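Only one protein chain is missing; all other protein chains are in place.
Letters are used for the chains, namely A and B, taken in the order the chains are written, and counting of residues starts over at 1 for each.
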Amino acid sequence: MFPRIPMLSYDVVVIGGGPAGMAAAIRAKELGLKVLLLDENDYLGGILPQCIHPGFGLHYYREELTGPEFASRLAKRLVELGVEYRTAARVLEIKNYSDLEKVVIFTSPGGAYQVWAKAVIYAAGARERHAFEIGIVGDRVSGIYTAGEAQTLMDLYGIMPGKEIVIVGSGDVGLIMARRFALEGAKVKAVVELMPYPGGLARNVMILRDFNIPLYLSHKVVEVRGKGRVERVKVVKVDENLNEIPGSEFWIEADTLIISAGLVPSVKKLKKIGVEIDPATGGPVVNDRLETSVPGIFVAGNSLLINDLVDYVAEQGELAAEGTKEFIENGGIESRKWVKVEKGENVRLIAPHYLSGDRDVYLYLRVSKPMEDVELRIPEIDKGMKLPVVKPAEMLRIKLKAEEIRKAEKLTVEVVKA
Amino acid sequence: MKTKVAIIGAGISGASIARVLSRYENLEVHLIEKAPDVGWGVSKANTALIHGGYDDDPEKYPTRAKLCIRGNRLWHQWVKELEIPHVWNGALIVATKDEDFDELERLLERGRKNGVPEMRIVDRDELFHLEPNLTREAIGALWVPIVGQIGPIPAVIAITENAVANGVKTHLETEVTGIKVENGEVKGVETKDGFIEADIVINAAGLYADRIARMAGIDYFEIHPRKGEYWIFDDDVPGPKRVLFPTPTPISKGIVVTTEISGHLMIGPNAQDLPPEEKENLATTREGLEQVWEGAKKLWPQLPPRNKVIRTFAGLRPEPTGGDFIIKAEEEVWGFINVAGIRSPGLTSAPAIAYEVAEIIKRDLGIELKEKEKWNPYRKEISHFFTMTPEQVNEAIKKNPAYGKIVCRCNNVSEGDILEAIERMKFIGVKTPSVDSVKFRTKATTGTCQGSFCRPKIVQLLAREYGVEPWKVTLKGKGSEIGIGDVKVLLRGDA
Partner (left out) sequence: MIYRFTCIVCPLGCSIEVEVENGKVKEVKGCRCPRGKEWAVQEVTNPKRVVMSVVPVEGGALPTVSVKTAEPVPKEKIPELMKFLAKLRLKAPVKVGETVAEWKGIKIVATRGA
C-alpha cells in the first residue's frame, strides 16, 4: 500500500544520527550520493551527547575527546558538506520493494513522509537490558534505572536520581556512571558483577579504585524492596557455573539501582523485512560491505554488533556508505564467491560474516572467556596474531588482506593458547 | 436538595458506581481515592478478563454468579460508549485428561444455569483449529465465545472521565480517616483533606473495604489479600488468539495463557494468600513466578526464552470472608452501602455492581432517583499515534506538530498523545504528576525497552505541563520521585 503522504527521493537513507549514521551520511555525500539522514532525537549525535566523559576518538581523530565533542565534530562536518538531515524524525517502517527500491516511512513534527531510496543504511543503535530481563524480582518502585537512562537524567536534564547507589554490571557504562555519581557527591555502595572478572575496559575499572567503590565479582542482584522508592537490594554470590550459592544472600541499603547489564542491537524493523539475524551478535548477518541478507539494506554501529569504541562505530558507518555507493553503481554487491567466517575456539561472536576477497577487511570479534598469552589464529590462511591478554569486554579487531581472503574457502577464527 | 453520595475508592467498582449514579439529577456524587490517580489498587494488576460467567456457583456465590454474566453483557455496551480498548476473543478451558471433561460438563451446566450463551464443548480437531500451538496433550475444551479482554486501568480512566463529564466530583490523593455516623445514620467522610458531607457512603475500597467498614462500626467481614503474579513478554513472541485456561481444580481457576490487548503474551496468575495486614505487598517473588512459568508451560509448551520477558508484576485480589461479593445497604448504619470483597470476577461484574447499587439506593434506602434530562453516555478515547495511518498523522499535525513527534519508540506514542493524556489527568483532578498516569493512558514505557529511552522525556513534559521541577515528577505518586534534586544537590549539601 502506498500511503498518500509527501514523497521524497534519495539515493541513500541513513536511519540514525549517532556516530555510525553521521559517519555514513558524511561518507555517502563525499562519494557523491544524494543522502538523507533521519534521527528521532531533537539533536544529532545519538547517545554521544550524554557520554560526557573522555575516551572517544583516539583512533578516528587521533586525539582524546568527550562524547559530545566527538558528536559535534561529526555534526560540523555533516553540515559543512550540506548533508540533508532531519531530527525528531522517527522511522516507522522500512519497505523493500525491490533491490533498488526501498521506502522508508518516517514521522516528524513537520509531517509524515515516504522516502524512496536505492539503499538504506540502518544505524539505529542498541537498547539496554532492563531489570526484568535479568530476572530481578520484588517491588516495582522508583529509583531503578538503566545506566543510560540515569545518564540521560543527570547529564542531559540535570536531575540527580539518588544518593546511595548500587550498580548492576561492571561494563563500561556501569563504571562510567559509578564515576559520575561519585563525582556529583553520591555514595556508590557497590558494583555487582555476575562474572568472575570485571566487564569494562581497564581504564574504566580504575574508576573503582579512584572512588573506593567495592566491586562484588561473581555476585548478582536478585531482588529490590522498597515502598515508593528503592530501599534495599538483595545480593547473592554465584559459583563458577553462575548458580546461586544458598545462604550467601545479603542486603545493601540503597535508594537507587542502576542496571548496566549489556546492550541489545535494535533490529526489530530489520527483522520485519526478513533480514537474517546472527544470534551471537544480536545484529544482522552481513558481508564485508556491511550489507545484510536483504540486498541494499546496510547496517553499521551498535545495530550491527555492540562496540566498545566509537571509533569503530564511525569506521563501520563509512564502510557501509562505501557499500551503498558500489551497490547503487553496480545494481548490487557482486562477488565471485563468498568466504564464510566461522567462529572457532573461544570466539563468542564475529562480524562480518561473509567476505568477498576483493577488498581488505576488518574483522570484529569478542572472546567467550578471558585468557592470557594467546594467539588469534586463522588456520586456513595460516595467519596468527599474538596477544598478551584477551577479555570478553574488549572487542578485538583484525585486518585481513584481500589476497589472504581469496586463498580460502572459509575462514575459522580461533583464540588459543600461544 | 440533592442527596450527597460519597464513594470511597476509585477503582473499577467505585468508578462504575459513580458513572451510573451520575445519571440522576437529585444526586451529588463524590468519588474519593487515596491514590493520585484512578484505578491504581486492585483494578491495576489482574488478568484483565471479561469472564464468561460459567465459573461462579450460583448456590455458593449467588451474587457473583448473578453479576458476572450481567456485567459481561453490559461491558459489550460500555466499551463502545466509552471507547475502552478491548477484544472479544473468547476463552477455551482446556482438557488434557478424560476426567477433565466431567468438570467441563459441570461448568457448561452451571454456565447454562447462569445464563451464559453460546458455550459448547469442542473436540480435539476443532480445538487445534482454534488454537494450533496449544499443548499436544490437549484433548478438547469448553469454548466460551463471550469472554473478552479489556485494559482495566484504561477502563477505570474512561469511566471516571465520563462520570466527571456528567458532574461527579473527584477527590484524588484523599485518604479516608473516618466515617461520621450520628444516630445510626451516616453524615459524611473524614479525610486527611477535611470533611466531605454525605447522606450515602458507598464503600468500594477494595483491599481496605474491611477497614473502611470498621470506621462505620461494621466488622462482620475481613478482606485478605491474595497475591497473583504475572509475566509479560515482548510483542514478537507468539501467543494464543483466545484466552486459555486449564480445567479448573477445586482450589484454583488455574494459570491463564493469553495475548493481552496490546499484543503481548501474558501468563499468570498463581494464588498466594497473604495475611490481612499485607495489603501493600505487591512484590513479585521468584517462587511465585516460577509457579506461573511451570503452570503456563502445561498449556503453552513453547514459552519463549526468559530474557524475552518485558515485565513481571503482582496484583492483589481482595478475598472476603465467605467468598461472595458483599453488596448491601447495612441496616445498623443507614446510608452506608458496602461494595466489598470484589475479587474475581470483579472487573467483569463492575457495571452490573453499579446498577445493583443504584437499585439498593432506590429499594433499600427508599430514595427516588430522577434521571437527568441530559446525560452523556459517551466518552472519546485520546489520540493514539499507533492507531493512525500516516495520512491521519499529517491531519493531526496540522492541529499540533507534537502529533508527529514520537516519544515512546517501542509503542509509537507521540508527544501529542502524551499532552492529551496530561490534559485528561488534569480533567479528572490528578494533582501529582506521575509517569504511571501517562503510561496507563498512552502505553508509553510499556514496550521492549521498558521506558529507558522515553521516561526522561515524559518527565520533562510532565514537569512543564504541571509547572514543577522535573525531579519532583513521580513514577507513581508521592514518595516515588524521579530524582532527589538537581544534579548539584548533593555537592551543595542540601539533599
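Just so it is clear, a residue touches a chain if its C-beta (ideal position, glycine included) is under 8 Å from a C-beta of that chain, and two chains touch if they have at least 3 such contacts.
Keep in mind the model is a prediction, meaning the values are calculated, not measured.
Of the options A:Val103, A:Met154 or A:Met195, the residue whose C-beta touches the omitted chain is A:Met154.
What chain A contributes to its contact with the hidden chain is residues 42-43, 49, 52-54, 65-69, 72, 154-158, 183-185, 201-203, 205-206, 209-210, 388-389, 391, 394. Chain B meets the missing chain through residues 486-488, 491-492.
Just so we're on the same page, only the chains that are shown with their structure count from here on.
Note for the complex: chain B touches chain A at residues 236, 280, 282-286, 289, 306-307, 309-313, 385, 389-391, 393-394, 397, 401-402, 404-406, 409, 412, 414, 448-453, 455-456, 459-460, 470-471, 474-491, 495.
Residues of chain A touching chain B in their complex: 3-5, 40, 88, 90, 92, 105, 107-112, 114, 127-135, 137-143, 145-146, 148-149, 152-163, 184-186, 222-223, 225, 227-229, 255, 268, 271.
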